[in-house]
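Please read through the structure below; I'll follow up with questions.
Only one protein chain is missing from this complex, and each of the others stays in its spot.
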Amino acid sequence: MDSVTFRIFRFDPETEDSPRYQDYEYELEPGVTLLNSLNTIRSKQDATIAYRMSCGSAICGSCAMRANGHAVLACKTQTSELVKDGVIQIDPLGNMKVIHDLVVDLEPFWGSLRKVKPYLQPDTTNNPELEREQTQEQFLLIDDVTTCILCGACFSDCNALEVDENFLGPATLAKAHRFIYDSRDSKTEERLEDISELHGVWDCTHCAECSTRCPTETKPLARIEEIREAAMKAGVHGNNGARHVLGFRETVGKSGRLNENYLPPRSVGFFNIPGLLGLLPVGIRMLMRGKNPPLIHHSIDKVDEVKKIFSRFEEYRK
Amino acid sequence: MYSHDVLIIGSGLAGLRAALELVGHLDVGVMTKVYPSRSHSGAAQGGVAASLGNVDGDSLEAHIYDTVKGADYIGDQDSIEILCADAPRTIVEMEHFGCAFSRTDENKIAQRAFGGHSFKRACYSADRTGHALLHTLFEQSMKRGGELQVYSEWYMLRLIINDGVCKGVVAMNTKTGKLEVFHARAVLFGTGGYGRAFAITSNAYANTGDGIVAAYRAGVPLQDMEFVQFHPTGLYQHGILLSEAARGEGGYLLNGEEERFMKRYAPSKMELGPRDIVSRSEQTEINEGRGAGPNKDYVYLDLRHLGKEKIMERLPQIYHLAKDFIGVDAIKDPVPIQPTAHYSMGGIPTDNDCQVISNETGDHVTGFFAAGECSCVSVHGANRLGTNSLLEALVFGRRAGKKLFEVTPEIGWSKVNEKEELSAVRLEIDRILHTKATENLGEIRTELQNTMTNQVGVYRTGEDMEAANEKIKELQDRFTRVKVENKGKNFNTNLIEALELSHMLEYSELIVAGGLAREESRGAHFRNDFPKRDDDKWMKHTLAFRKEDGGYELKYRPVRVTRYQPEERKY
Partner (left out) sequence: MSLKYALFTGCVAKGAGRELLTSTNIVCDKLGIELVEMTDAACCGAGVVSEDNAMIADIVNARTFALAEEAGLDIMNICITCQGVHRKCQVKLARDPKYMARVNEALRETTGHEYKGTVKIKHFGNIMLNDYGLDKLKEAVVKPLDTIKAGAFYGCYAMRPHEYSDLAEPDDPDEMERIIEAVGATPVDYSARLKCCGFPIIMMNKKNSLTLSGNAISSAKDAGSDCVITQCPLCHLNMDAYQPEIDSSLNMPIIHIQQLIGLALGISQDELKMNTHIIRPTGAIAAV
């Protein structure tokens, strides 16, 4: 059996000034999970290490933490897959304050969820006596996103949340998706409008950390993309993000290429004076270096093929 | 001191459902040692039973009969009638709340077969039914936002009952270590099961019987503790549940010789026999040398013949569990499984409105209620049918809420001696923290769990249980010298583990006591030295009372029979 060094983040703000790492030597048994390993270390070497756990079977979401800098769900991660040069570094989740060792303050996470009306809002004017009908296909539209166990791994590693604590974050956006795509919900348009506002779905930077860390089928980035698709289809276009998409549609659909001189003003809004003024500095800087995109925008060769594809736009919409 | 009209301990299906019934009408607080969406209700996989009859000719009568028979005839039949009768309404209500159910071709809630049920009545959401239901109630609780006070990561340590009147609890805020008295006119426990006393269990680390022990220490008897259900398909070595739905969808059980051995034990139902029978069948195969693997200590759940598409659509979670936890691809290979301690039929005795009973004659404790797995109504008797537990939590959680709504306004605010109550808990904690410490906490716990699994498990004997009894006493003594290195206040998991262990040591004794006294085999309780069911002597409920000196006393209560007289239980 190999010996592995567990380098565990330790911090008790009650008694310590600053965090430290403590090393534990551990005999790696085949097939053990990270949670098994931590429990063994805690039971045999140091009972003071604090971390959350409950079900041990990847359904309660308690045991998310960072291994080698990236969020994982401890109970379903094989310890052997985490070893790097004989060491595994364990840290608390990111984007949340540390309470004690690997236990973080989840209040921002729960608080974010509550912002998107995370409950079904059916049409109550006709409450059927039996179950509301739904096809299996409609059920499958929300099947993946309902696997979310609210573990916080996505929230932890989200790049956008790192710089903006008001961003709704991937789990909350996924939760919003679950109701936007539920055929039994009657407030879809309202939800799409709310989610398109500042700090909402258009603030996601696509870094894909969330989907990469997600231990279930939820894969928040895919849900975020689906919300945007739904918002575009529903005509919720009064924001920079949606106008940015329209700008792509308009220039790529017309010339096969993005018109970079057109896109920024289209995104901020042609009549949005402060927005347009905000674009000036970078425009001028680039102009001075000769870096600005050529004023005459050329189409690609055989652009008619692309135009033909785009002419089928509505036909191929979800 | 905090105060609420109604304080609910436990934020699983029972606790949350009761809270939703009361919110807006009474001042309700819900307390949980985790967070609501982390409650163990979420781990239930296979389905929730109701005689909706969406796919076959099911009936209320059939559901009642199956449950009475499944309970091996010590379920209280009037309670079972209530459970089954309220089932269809309950499912429809959950769907109206927004629960996502798998659907039939007619767009109705899909139902599938399940062990011990004679019709397809398990309503399901892929193989994550508990998760879907729990999150639905959690969403509804968020809808009520400011009206519902939720105390997450607060650990209830003491139930306050003076002169037959429940007054509240003492709880620790785990983030600060501070002890507080919660004063209430009524308290509802939805604190779940007690499977963590066993080494191989599907139960969460949090399921350490804190609620039942608090009630027991406060003078409430515990009922039918000896009946612990061993689920047949626990993932080898982990004990993680692989849903019965796998068998409901057509999975096979194979021994080391790749034989479908259930033909010898339940020839007509085969893999869909009830859990106690299937678990014992597996254990027999293992004990008689026909187990699989290098140590022949497990059997197989075989899904290969179902094909990739069916597995990924109907049983995705099982596929991922086998893959992630033991590296087995269920599409290509059979999955190693063993019986796992899964459900606690025993618990706090209540009447059909969830009011807690204080003695064998059925008197009530004023203002104390219990619902869900921690309670014993009893709807499951000696063995629970799968899909009936999610149902019980929802049905009786709502009933508890309704009864609380009715009676709480009439319960006055009785005086509570805050200082005394806090001291009692403070004393226990100080004793644990500052005693002369020589014993390793993990070792005591492991020894308890191994003892319970090996000697109070699927097959029991008087000899084994006597030995287990002695061992538990030894462990209880060693516990008085347990080492708790972390003396801090801030999220002290070390202290919490010690307190949980003290609870496990206390209720394990009652499991053994009930099992030793009960000289018969019934449901999940099987004794090699008394292999037959004895209705003349043992068709009754066990009640364990705590004595002043810390020991226990067993008394008995009759079973309520309304429809079906006991028959031989064959499948």
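As written, the chain order gives the labels A and B, with residue 1 at the start of each chain.
The rule is simple: a contact is a pair of C-beta atoms (placed from the backbone, for glycine too) under 8 Å apart; a residue touches a chain by one contact, two chains touch by 3 or more.
Here the structure is a predicted model, which means the values were calculated and not measured.
Enquirer: Among the chains you can see, which ones touch the chain that has been omitted?
Expert: If we consider the entire complex, the absent chain touches A.
Enquirer: Check each of A:R7, A:K44, A:K187 or A:R257 against the chain that is not shown and name the one that touches it.
Expert: In the full complex, the listed residue that touches the missing chain is A:R257.
Enquirer: Considering the whole complex, which of A:V83, A:A208 or A:L276 touches the chain not shown?
Expert: Going through A:V83, A:A208 or A:L276 one by one, A:A208 is the residue touching the chain not shown.
Enquirer: If the missing chain were put back, which residues of chain A would it touch?
Expert: 68-70, 84, 159-160, 162-164, 167, 198, 202-209, 211-212, 221, 225, 228-229, 232, 239-241, 244-246, 248-249, 252, 256-258, 260-261, 263-264, 267-268, 278, 281-282, 285-286, 289-294, 300-303, 305-306, 308-313, 316-318
Please note the rule applied: only the chains that are shown with their structure count from here on.
Enquirer: Mind listing the chain A positions that touch chain B in their complex?
Expert: Result: residues 12-15, 31, 33, 42-44, 46-62, 76-78, 99-101, 103, 106, 110, 113-114, 117-120, 122, 127, 129-136, 138-139, 142-143, 146-147, 149-150, 179, 182, 184-185, 217 of chain A touch chain B.
Enquirer: Can you list the chain B residues touching chain A in their complex?
Expert: So the residues of chain B touching chain A come out as 34-35, 37-40, 42-43, 91-92, 95-98, 100-105, 107-110, 125-126, 128, 131-132, 135, 139-140, 142-143, 145, 175, 202, 204-206, 238, 240-241, 316-317, 320-321, 324-327, 440-443, 445-446, 483-486, 488-494, 497.
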